[in-house]
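I'd like to ask some things about the structure below.
Here the complex is missing a single protein chain, while all its other protein chains stay put.
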Amino acid sequence: MLKTFSKGGVHPPENKLSANKPIQELGLPTHVTIPLGMHLGVPAKAIVQKGDTVKVGQLIAEKNGFVSANIHSPYSGKVAKIDKALDASGYTRDAIFIDVEGDEWMDTIDRSDALKITCELSPEEILQRISEAGIVGLGGATFPSHVKLAVPRGKTAEYLIINGVECEPYLTADHVLMMEKAEELLVGIHILQKGLQVEKAIIGIENNKPDAIAKLSELAKKYTGIRVQALKVQYPQGGEKQLINAVIGREVPSGALPIEVGAVVFNVGTAYAVYEAVQKNKPLFERIVTVTGKSVKETANFKVRIGTPVSQLIEKAGGLPDDTGKVINGGPMMGKALASTEVPIVKGSSGILIMKQTEAQRKPVEPCIRCAKCVSVCPMGLEPYLLMSMGQKGLHERLERDKVMDCIECGSCSYICPSSRPLLDYIRLGKSEVGKIIRSRKK
Amino acid sequence: MNKLITVSPSPHVHSGQSVNKLMYGVVLAMVPALLASVLFYGMGAIVVTLVSVASCLLFEYLIQKFILKTPVRISDGSALVTGILLAFNLPSNLPWWIIMVGALVAIGIGKMTFGGLGNNPFNPALVGRVFLLISFPVQMTKYPVPAGISTPYQSTVEGFTGATPLGVIKEGLKAGESFSDLAHKIPSYLDMFLGNMGGSMGEVAGVALLIGLVYMLVRKIITWHIPVSILGTVVVFSGILNLANPEVYAGPMFHILTGGLLLGAIFMATDYVTSPMNPLGMLIYGIGIGLLTVIIRVFGAYPEGVSFAILIMNGFVPLLNRYIKPKRFGEEVKNG
Partner (left out) sequence: MNTTILYTILSLSGLGATSAIVLYFVAQKFKVYEDPRIDQAEEALPAANCGGCGFAGCRNFAEACVKADSLEGLYCPVGGNDAMTAIAGILGRDAIGMDPQVAVLRCNGTCEVRPKTTLYDGASSCTIASALYGGDTGCQYGCLGLADCVTVCKFDALHMNPETGLPEVDDAKCTACGACVTACPKNLFELRKRAKKDRKIYVACRNTDKGGIAKKSCAVACIGCGKCVKVCPFEAITLENSLAFIDADKCKLCRKCTQECPTQSIIEIGFPPAKDKTATPDDTQTSATQQENTNS
């Protein structure tokens, strides 16, 4: 039996339509918008001014505090303005607008394709490079990587776990990356091992990607301490706590970080970005984005620079289909529905999923029949039906006691509910209220 | 763009599971037992089922439309399930008006007074059945002897009705006979398993009910916890009693195959609304039902106790939900 996490989980149809599509380059846009807050934590602080010329890879916004990340210009051209711009959520946030002119890169970046294996840097220097390159978790959470790498005093990392699970249906960005950039990826993992000073690194991959498992297992033989762990297909295996549980069988305690059980988790995309940053001196301004959907003409995996409008990707994939109901940034389980296709691709965009009107429509809400399916699928062992009704009634103390803060918002409960109840909507509401209360208590 | 795109919170896909599908799945699982009862009791089974289902749907419709003034949702299948389950718990020669009274109590009192589907603390079909059992004890305990598919409705003359094996044993033991004396008065285990004995129309055919159980487990409509814990408890408890004194206490096999135990464990106790919401709670609930059933059967005044046992444990469900919590992820740190 293949390994998987211990509690709950669902198995939605995988629909990996773009699995065998190679990585494509995308043409340059004319105007781009770079939001300053595209990572978890404090938004970065712009250090360029209107009218400045910038080069590809030039630092344009500095991290503003420890939990924050640098932002580098993905394009060369002129800074048009620094103003509010609509972000993916339909709210306006600060952003840098750049008018693209040519494609002039910083000299420091090594643009060759040659694989560079050896890395002579010390752990501190590696950390420094990663921090400077503005690398954040590319799985979707966009947590600044240098924060994760800074292991707190008194704790030791025992395992480096690389997340190649890609449990979200439809998305294939990580899959194609593992296939096309396997060598670089392993070097990146090796560098992370060195940076963290851990011996054991495990790449967790779900069994629906046998080619990636085979390829990486073969290549990993060349490195000491790296191995591939095939996992049973089960959503949400890509969740940090679930992946740790699946791979090394440990449970991260409620409210604690993975380091508590000696594990540090990075996404394959992040590991690849680490390779580029450390070996090629190339900061993070590019990522792989899947454009997919049942009625998309040309599903594809694009190599996209941050700031490119989503509409440009959709255009390249054959245009927005007529029966479009939703455009989602991310996968169907945890992705965010976009209010407009004019928003930019950000560091956390792993895919653009276009859903048909018929797929996207929610079914009418029916009364809870207490079937307990939500309880049985919850990967965190919570009781979603109860949390929902408490969220509706605003019973914050009980919500906190019933561990609403443990919810990872995977959506398995809403997915399975036969009455189509918006469980996660209300749980999220309760979670944000309880979060506010906890924060105010700390003050 | 001329058409607006939709925005909603995640998740954006749904399993496609629905209340209707689950309910019709349960109905499908009940079909073997229904066929078996038609096979044994003929026309009576069909008439009782039809009257029961029709009146359950009718009462639900009337109450939703004219009393609660809420949207009518009789098509969700829950009233259909209640109707069939109620029919399964009745003798196949019951007069039609008693069935209607039972349906009214089941739907009206058992379900709608609490606010309809999802809010009733007690299994509606059982509320109806127990009401009838207490109000019409004579009609409710005169079971026709299985006489084949050609039996017409209410053809039974007085002498034609037979007691259930449980009733025979209860009366016999009361009269001072020992279990081995009574063994020849009851059908063989094979007959019991196939359903060739007196009883409510849906409870007799063990084999048909088990087919339903397997179907529901495969379709993941229910989990194993409740049926297995009930049956397991009955086996263990009655087994212990049987070992202590085989002359007074019947063995596990007898308890499993007679009366409404299989029907109760598979279809009645597993009712979503009235059963606990997490695995541990379900096990406790099942064990409670098992213990109570054997206690009522062996020590109580009634020969059969499954209905009462389930209703009593239904009452404990809110308590179980409140105090038995599923094990949270990360609650105990396992290192290994």
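As written, the chains take the letters A and B, and residue 1 is the first residue of each chain.
The rule is simple: a contact is a pair of C-beta atoms (placed from the backbone, for glycine too) under 8 Å apart; a residue touches a chain by one contact, two chains touch by 3 or more.
Model, not experiment: these values are computed from the prediction.
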| item | value |
| --- | --- |
| Among A:303, A:316, A:362 or A:398, residue touching the chain not depicted | A:362 |
| Selected from B:6, B:139, B:196 or B:223 as touching the chain missing from the view | B:6 |
| Chain A, residues in touch with the chain not shown (by the definition above) | 86, 89-92, 336-337, 339-340, 360-362, 422, 425-426, 428-429, 432 |
| Touching residues (missing chain, whole complex) on chain B | 4-9 |
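FYI, only the chains that are shown with their structure count from here on.
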| item | value |
| --- | --- |
| Approximate Å spacing (C-alpha centroids) for the pair chain A, chain B | 49 |
| Of all residues in chain B, those that touch chain A in their complex | 1, 3, 5-15, 17-19, 21-22, 73, 76, 78, 116-119, 223, 272-273, 275-279, 321, 325-336 |
| Chain B-facing residues of chain A, complex | 6-7, 10, 12-13, 90, 169, 241, 245, 249-254, 256, 260-261, 320, 322, 324-328, 330, 332-339, 341, 353, 355, 357, 359-363, 366-373, 375-376, 378-383, 385-386, 402-403, 406, 409, 411-412, 414-420, 422, 424-425, 428 |
